[in-house]
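Left out: one protein chain. Kept in place: all the others.
In order of appearance the chains are A, B and C, and numbering begins at 1 in each one.
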Amino acid sequence: MSPTVEITPEIVKEHGLKPDEYERILKILGRQPNLTELGVYSVMWSEHCGYKHSKEVLRKFTTQGDKVLQGPGENAGIMDIGEGWAVAFKVESHNHPSAVEPYQGAATGVGGILRDIFTMGARPIANLNSLRFGPLALPKVKHLFTGVVKGIADYGNCMGIPTVAGEVVFDETYTDNCLVNAMSVGLVRHEHIIRGKASGVGNAVIYIGATTGRDGIHGATFASTEISDESQEKRSAVQVADPFMEKLLMEATLELIQGDLLVGIQDMGAAGLTCSTCEMASRGGAGIEIDVAKVPQREGGMTPYEILLSESQERMLLVAKPGCEQKVHDVLAKWDLHAATIGKVTDTGLMVVKEKGKTVVEVPAQSLTEPPIYHPAKSEPAILKKHREFDEASIAVPKDLTAVLLRLLADPTIASKRWVYRQYDHMVRTNTYVRPGSDAAVVRVKGTALGLAMTIDGNGAYCALDPYEGGKIAVAEAARNIACSGAEPLGMTDCLNYGSPEKPEVFYMFERSVSGVADASAFLKIPVTGGNVSLYNESPQGAIDPTPIVGMIGLFKDVQKRVTQWFKKDGDVIYLLGAVGDSIGASRYLHLVHGQKTGLCPRLVLDTERKLHRLLIESAQAGLLQSAHDCSEGGLAVALAESCFSGLSHEEGMKGAKVSLPGLGRLDGRLFGEAQSRAVVSCDPGKAAQFEAAAAKLGVPLEKLGSVGGDELQIGDAVKLSVREAADLFNNAIEKIMA
Amino acid sequence: MVWHVNVYVTLKPSVMDPQGATVQRALGQMGYDKVSQVRLGKFTQMEFDSSLAESEVKKQADEICDKLLANPNIESYRFTVEKK
Amino acid sequence: MVWHVNVYVTLKPSVMDPQGATVQRALGQMGYDKVSQVRLGKFTQMEFDSSLAESEVKKQADEICDKLLANPNIESYRFTVEKK
Partner (left out) sequence: MKFSVVVFPGSNCDHDCETTLRDVMGQKVEMVWHKDTDLKGPDCVIVPGGFSYGDYLRTGAIARFSPVMKSVADFAAKGGLVMGICNGFQILCEAGLLPGALLRNRSLQFICQEIYLRLEQEKTPFTNAGKAGQVLKIPIAHGEGNYFIDAEGLKKLKDGGQVVVRYCDEKGVVGPESNPNGSLDNIAGICNEARNVFGLMPHPDRSAEGALGSADGKVFWQSLLNAGVKA
C-alpha cells in the first residue's frame, strides 16, 4: 500500500509509540505503515490493551485449578459450580475516563464489564464495584463521588442487574486519581459457554449494536497516559452510556448463543473494532477481512482511521455459523438492533480492512496482539524502611477511647456506605439473600440449592507501607469475607491500579504487591481467572498508593447455610478468633486520629489464615454460628460495633454486647489495631462447647469475650456507648457530608 | 418586574444522544417517518431579582450554566435574558 | 434545507418540580441568592423532511408533543418551526 501521509517521528510520537516500537512495526510489515495502520498498532500496543509492562509480572499468577473452565485470555474467567452451571466473572478499571467525566466514565465502565460477561454466554446476575476517592470533604471529590455512584447506579439499575457489593475508600492519595473498578458476575450452562474467536473460512462477520461515531477515539491510548491538564482537552474521548441499547444487546446475544447460531463473539471495548477483529482472528488462528464502508455510522465522512479506532459503546462483533446468518438477523430484528455483515473469516492470518473494496489496512492479526514486552527497572523506595521502623511508643494512648471509636465509626472510609448502595438496585432478579451491609453478598442460584458469595477488597495503605504483605492481605481479606459468610472461596479476579511502570520505584511496588497477591492465591488455592491492569494513575503530586483490588467468588453447596455479620439474639456467646495483638502500625486509627500513615504493616501468616477459613466454613456448614464478621479497618472495636448494629441494613434491628478486652499492652492497639486473620463470631450457648472443640481441633486461637444483650456496647472498661447513637453516627456519616 | 432567564442546554454535536435516537425510533414506529433527527436537551427557566443590572444577571447566569446547569464535558448552552 | 422544530416542554405551574427546587437550593448555597425561582423543562430539537408542507409539519409536531414529548397531565408545551 502506498502511504498517503508521510510517517514522521512526530506522528509516531503523537501515537504514543516509542521509536523502537516503530522499528518493530517496520520489521513486521517489511514496509512503512500508512497512518491507519499506525493508529491500529498504537491502540493495540498501548499499555491498556497490550500489557507491555505488566505481562511478565502477571505470569506469577496461578491460573489453573480443577474447577477452572476458562482462565485469563478471554473476556472473562469461568469456573464450574456444579449441576451443569458455571460462574463467569471479571473486574475492569475505568479510572481515567471517570476522572474526566465521572458519570459517563463510571457508567461506560459498568457497560464494558457487563459485555465481557454476556459475551461468554453468561447472564449477568450481580455487579460489584471498588472505588477510591480523595477526602470526601473536598467539593471536587464530592462531585466525583456523586457522579461515579450515579453512573454505576443508573447503568446497572437500567440493565436490571443487582449491584450487591463493593467498597469505597477515601484517602489523599486518590484526590487527583479516583479509582473506579467494576466487577460483574454471570451464570452460564456449560454447554452455552462461547469464546471470542473467529474460525471457519468464509463465515460471516456481523456487527451489532450502537452506530459508530467519533466518540472515544484514542480512548485506549488515553487510558495509558498520565492525567494532565491537557487531558481536559481530550474531551472527544468522552463516551456516552446507553444502557437501554446494552440491555437489548444482552438479551439478543444470549438468545443467539442459546440458539447455537454463533461460532464466536467479542465485545468492542477498548480499541473498538480494531481490538475485536484482530483478537478474534488471532485467538482463532485465522484471518479476518472487513469493509469499513459497511459499518453503521452515526456521523458522515468518517475515515477508516476513525471507524477503526472509535470507542463508541454498546457494540459487538460476532461470527455466525454457516447457514445461520438469516436466523441471526431475525433474532436481532426482534430486538430492533442494528446489524450489518461487515466481512468474513479468512485463512490468511491477516487483518485486512477495506473501504469500498480498496484495501486500507493489511497487517498480521497476531502481531497486533503480541506487543513488545518490557522488563522495567525497579528499586525499593527508601521510605519503606522508615515505615517499618516507625516507633509506636511515640504515639500517646488517648484518654477517651469511646470518643475515638465513635470518630472511627463516623470516618467515611469505615462508615456505612448506605448512601451509595441505596442508589443501587441490589434486589432485582429476586436472588439476593444477603444484601450490601454484610462481609460478602450472597446470591442464590434459582432451581438449585447452590449459592454464590461475592466480595471485592483491597487496601492501598497497607501496600504503600509494605507491598508484599499488602498484596497477600488483599487476597486474605477477600477470602476471609467469603469464609465469614460460610462459603468456600472458589476463584478470584484482580484489578491492579498503580502509577507509571516507567518509574523504578513504582514498578518495584507493582511487582512486590503482585507477588503477594500471587503467593496468597496459590497458597489458599484460589486461582486467578482474569483481571485487568490500570497503570499511569499519576498526577503532578505523583503516583497513587499501589492498589491491587481482589474480586472473589465463593460457593455454597447449600445456600441455606449462609451466615451474616450481625448479632442475632440476647445471650449468644461472643468470641474473638485469631491472635490478639496490640500494634497500631498501618492502622486506619493511626492515620485518622494521629494523622500518620505509617508503621509496620500487619504480618499475614497464610497457614493461620487458612485455618481460620476452615473453622468459619466448617462451623457454618455445621450450623454452629449465629454471626461472623472479620476484623479489618478499625480492628476489634469496630468489628464489635458493626456486629451490634449492622442488622439494621436488613431491617433486623440491633443488639448490645458486654465483652472483655483481651490481650496485654497498649489499649488503643488492642481496640483498633489491625492484626490479621481474625474474626468476631457469636454462637448459641447450646452450641458453644461444640464450636470451641472445633476451634481447638483446627488449632485456631479463640477468646471468649462475653455475650450479646442490652442496648449498650461495653468493651472492658475502655469503651461504653449506646448502640443506637453509634448506629446513627455510622449510618448517617456520609449522608451528612453529602447533604 | 423580574428578570426572566431562559437557558437552553444541548448535547455537543459530536456527542451521541441515546434518548434522542430512541425517541426517533419510536416516532418511526408510530408512523412519523419524516422525522430525520431528534436531539433532547434541557430547558431551564430562572427568575432573578429586578434590582440586579442586566450585565450582572448575564454574568451570574453564565456562571450558573457553566457550573451547574450544563456539563461542559458533553453539553453546550445558550440563554436569553429579559425583564418583564 | 430541512424543517427545524424546537419544542419547549415545561411543568405546569401547579406541579411541584423537585429538580428545580434542588437547583435553586444549590444556587443559594453557591451564593446566588438573587435567584427567586427555578423550573426545569425539556428542550427537544427535531428535523423534518423538507418535502413536507409547513402546515403538515406543524400538525405532526403538535401531535408528537401531545402524545409523546409532553404528558398533558403535568406538562405543557410550545414549539417553533423554521426551514433552514
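Quick note on the criterion: a contact is a pair of C-beta atoms (placed from the backbone, for glycine too) under 8 Å apart; a residue touches a chain by one contact, two chains touch by 3 or more.
What you are looking at is a predicted structure, and each value in this text was computed from that prediction instead of being measured.
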Shown chains touched by the chain that is not drawn here: A, B, C
Residue of A:142, A:407 or A:650 touching the missing chain in the full complex: A:650
Residue touching the undisplayed chain, where the options are A:137, A:427, A:622 or A:689: A:427
Chain B residues touching the omitted chain (full complex): 18-19, 22-23, 26, 29-30, 40
Chain A residues that touch the omitted chain in the full complex: 150, 153-154, 157-160, 242-245, 247-248, 335-336, 421-430, 432-433, 435, 444, 446, 650-651
Chain C, residues in touch with the chain not shown (by the definition above): 14-16, 18-19, 22, 67-69, 71, 73-74
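To be clear about the criterion, only the chains that are shown with their structure count from here on.
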Whole-Å separation of chain centres (CA-atom averages), chain B against chain C: 9
Cα-centroid distance, chain A relative to chain C, in whole angstrom: 41
Centre distance in Å when chain A and chain B are each reduced to the mean of their C-alpha atoms: 37
In chain C, residues with contacts to at least two other chains: none
Chain A - residues contacting chain B, complex: 100-101, 103-104, 210, 213-215, 235-236, 238-242, 244-245, 298-299, 312, 336
Complex contact set, residues of chain C against chain B: 2, 8-10, 20, 23, 26-27, 30, 32, 34-49, 51-52, 60, 63-64, 67-69
Chain A partner contacts - residues on chain B that touch it in the complex: 11, 14-18, 22, 25, 71, 73-74
